[in-house]
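All protein chains but one are shown in place.
Right after this comes subunit A.
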Amino acid sequence: MASYTLDINNKKHQVEVAEGTSLLWVIREHLGLTGTKYGCGIAQCGACTIHVDGEPMKACVLPVNNFSNGEKITTIEGLSENGDHPVQKAWIEAQAPQCGYCHSGQIMQAVNLLEKNPNPSREEIKEHMNGNICRCGTYLRIIKAVELAAQNK
């Protein structure tokens, strides 16, 4: 067991876990930020996508010990105060989620795209979002939501 201090959503959190524990289990099970989801555990589905210093990363394969040195971690809970980030609003407008399980990760991935590229083409959206699986098949609505968010900016 070791003690780690994590900077998540602009708040310091201290956890006692074994070295090598995945950031996903720390965030979800130890800290209760359950908006970030477990889907595959091998960085294949993107349900656990979070931001580390603004870059989207798959929390399920990140060992906690590498992320307690002041890295700024953002989860879906920290994306906006009231769930009103332009991407979240566009997601509601497009009625994108079905079961909703993958959509925290989808949104985190999309936010990063629009930060880097405010007017992505359809092909750029597909390429950027390709690592995030949606089993309910909401891909066309996700594309629509990203396009709406780009327009609404």
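In this text, a contact is a pair of C-beta atoms (placed from the backbone, for glycine too) under 8 Å apart; a residue touches a chain by one contact, two chains touch by 3 or more; residues count from 1.
In the analysis below, contacts and distances are computed from a predicted model.
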The complex's invisible chain, by UniProt name, from "Sulfate transport system permease protein CysT", "Acyl-CoA dehydrogenase family protein", "Isoquinoline 1-oxidoreductase beta subunit" or "Amino acid/amide ABC transporter ATP-binding protein 1, HAAT family": "Isoquinoline 1-oxidoreductase beta subunit"
Pick out the residues on subunit A that sit against the missing chain. 17-18, 21-22, 25, 28-30, 32-42, 44-45, 47, 75-77, 79-80, 82-83, 88, 91-92, 95-104, 107, 125-127, 129-143
